[in-house]
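See structure below.
Shown here: the complex without one of its protein chains, the others still in place.
Up next, chain A:
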Amino acid sequence: MAAPESGDGNNGAARMVTLISSDNTRFEVEAAAASLSQTLQLTILDGGGGGGDGIPLPNVDSATLSKVLEYCIKHAPAAANGGAPNATAVDRAELERFDNEFVNIDQSVLYSLIMAAHNLEIEGLQSLVAKKVADMIKGKSPMEIRRTLGFPDPTPEEQAEMNAHMLEYGWAYE
């Protein structure tokens, strides 16, 4: 296992693994970063992904994977410290700033990220993107929510269905 001795990395580079996106792009990344994914962790612990092999990820395209790896590389050092109990306030503020910037993205990219985080089981990223969507919904009327999330204006039937719903659950709209 590479994690324990990868501390300073001065006796040779940290262990690397290769991930292959759905469109066959190869990404070489430190095992510690890729291991933030619960799905990949076991494979990596078993020694997979090294050398010329690579781990294929048929559900994740290269644009999304590069974004996911950007997150993992940034968060890997803190995760290696077991949730970083001794991280300084500066480090935490920096991660927070990074996270805020990171989800400031186009919605279609955001949804791809949600799916990738879900499939790869990257807990921190799952929470981050879910919170982003929740923030987009919070405090809005149904119509505003639809517009924010890029839904087209409702058809007359949908509008009727919405009205019926709002009538039935009036207590939720008072």
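Keep in mind that, in the parts below, a residue touches a chain if its C-beta (ideal position, glycine included) is under 8 Å from a C-beta of that chain, and two chains touch if they have at least 3 such contacts; residues count from 1.
Here is the rule we use: contacts and distances are computed from a predicted model.
A.B. asks: I want to check something: the complex is missing a chain, and I'd like its UniProt protein name from "E3 ubiquitin ligase complex SCF subunit", "S-phase kinase-associated protein 1", "JmjC domain-containing protein" or "F-box domain-containing protein".
C.D. replies: Looking only at the record, the undisplayed chain corresponds to "F-box domain-containing protein".
A.B. asks: Out of A:R26, A:R92 or A:K131, which residue would touch the omitted chain in the full complex?
C.D. replies: Once the missing chain is taken into account, the touching residue is A:K131.
A.B. asks: For the chain that got dropped from the picture, name the residues of chain A it touches.
C.D. replies: 107-108, 111-112, 114-115, 118, 126-127, 130-131, 133-134, 137-142, 145-146, 149-152, 161-162, 165-166, 169, 171-174
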